[in-house]
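Removed from the display is one protein chain of the complex; every other protein chain stays in position.
Our next item is chain A:
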Amino acid sequence: MKNIGVVGGGLLGRLTSWRLLQAGCDVTLFEAGSLSVCPGAARTAAAMISPLSEVVDSERLIYDMGMAGLALWPAWNRQLQRPISYSERGSLVLAHTQDASQLTQFAAKLQHHLGDQCGSDYEWLEQSQIARLESDLSHFHRALYLRTEAHLDNHALLDQLLADIQALGGRTLEHTPVQSLQAHRVDTQHQSLSFDEVIDCRGVGAKPDIKDLRGVRGEVLWVQTPELELQRPVRFMHPRYKLYVVPKPNQQFIIGATEIESEDRSPISLRSHLELSSALYALNPAFAEARVVMTDVNLRPSLMDNRPRLERQPGLVRANGLYRHGYLLAPAVVECILAEVLELEASVFTSHITRGISTSLKRSPSNQKPSPSNREHSLC
C-alpha cells in the first residue's frame, strides 16, 4: 500500500486524495490555510463544466479534457457518500444588443476550433425557444444553446470531499504550511515526513518551485433574489471579460469573473463591481433589487500557455496551471496523476501535459485513443 503526501487542499488536492484513498493508498493532505473554508480558487470559482464555452478562447486540448471531465463528474459524484447537486441542463450564451457581433464571433470561433463534428452540441435559439428554457430571459431575441454543458455546487463538493477523505481514513493537516517539498519528502515547521510519492497541488502557492507560474486575479459577486430563476449558467458577451451568471442554491447567483494580470488579492474594485452589476442588470432589470451577499477575489494558478501541466520526477508529481478551468479540467488531470502514482495505463492526455519521465504505463496500441489535438478524431 503506497503512502502518499498531497500538498494543497484545493479542488485538485482534495480530488486526488479522495481517488487515492479509494484506490487503497495511505494519504496525508497538507493545507496551509483552513480546510473547512478553502482559501483557494476552488472556492471562488463558479464551477461550470463548460468545454464548448471555454474552447472559444483557448484550444482544442481544453475542450477534449473538458469533455472527459463531463463524462467523469456524474460517475464520481455517485461515489460520494452524499452526492452533491450536479446539473446537466446545458448553458446559454447571450449578448446585449450592442454586443450582438460578439455573439456571432463566439459561434464562429466554436466552428473554427471544433469544425462541424460537434454541431449537435450547440444550436441557435430564437426568442420563443429561449423563453421555453428560461422564462426570465424571454426578452432576448437570440441565443446560443450549448446543450452538453454542466455545473455543480462547488461549496458542497469541497465539504463533501473533505468528509469522504476523512471517512476513508485520510489524514488531514490544516493550517500546516509546507516549508519545503521535494521527492519523497515534505517539511513543515515542526516535522519532516517521508512518503512514497509527494503530489504538489498548491496552485499559486507553488510559485517558489515553478518559475513560469503566475496568478491571474478574478473577482466575483454573489447576489440573492427570489424574483428570478435560472435553470442553467448564462454567458454574457462583454468586450473584455468572459462573464457568466450561474444559479446557486438558496436563490443565489454568482456573477464573474474579471480577469486581471495581477497577483493582487485585495478586495474587488469599484470598477469591477460596477461592470459585474451592470451586466446582471442588463440580463434582467429585476436583478436591481437583488441583495449583494458576498464579493470574492482569488488568483487563478496559470502557466504562460494557460494550459495545465504535470511535472514528473521519481517520488514527486507537480500538477498546476488549471487557470480558469479548475472544475472543467480537474477530473482529466487527476486521472493523469493517478496513472503516474499507481503506475496504471497512461491517460490519453498524459503526453500532452506531462514534463519529465512519466511512470504511467504506455498505452497499448489496441487501447490507443485518438489524439486529442487531432480533429479527425473527435471525442464528442
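Methods note: a contact is a pair of C-beta atoms (placed from the backbone, for glycine too) under 8 Å apart; a residue touches a chain by one contact, two chains touch by 3 or more; residues count from 1.
In this section, contacts and distances are computed from a predicted model.
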Item to check | Omitted chain (choose from "Thiazole synthase", "hydrogenase (acceptor)", "Peptide ABC transporter ATP-binding protein" or "Multifunctional fusion protein") - UniProt protein name | outcome: "Thiazole synthase"
Checklist outcome for this item: From A:155, A:171, A:207 or A:363, the answer for touching the chain not displayed is A:207
Item to check | Hidden partner chain, touching residue among A:26, A:57 or A:88 | outcome: A:57
Checklist outcome for this item: Interface residues of chain A toward the undisplayed chain are 31-34, 39, 57-59, 98, 105, 108-109, 112-113, 174-175, 177, 179, 189, 204-205, 207-208, 212-215, 239-240, 260-266, 271, 299, 304-307
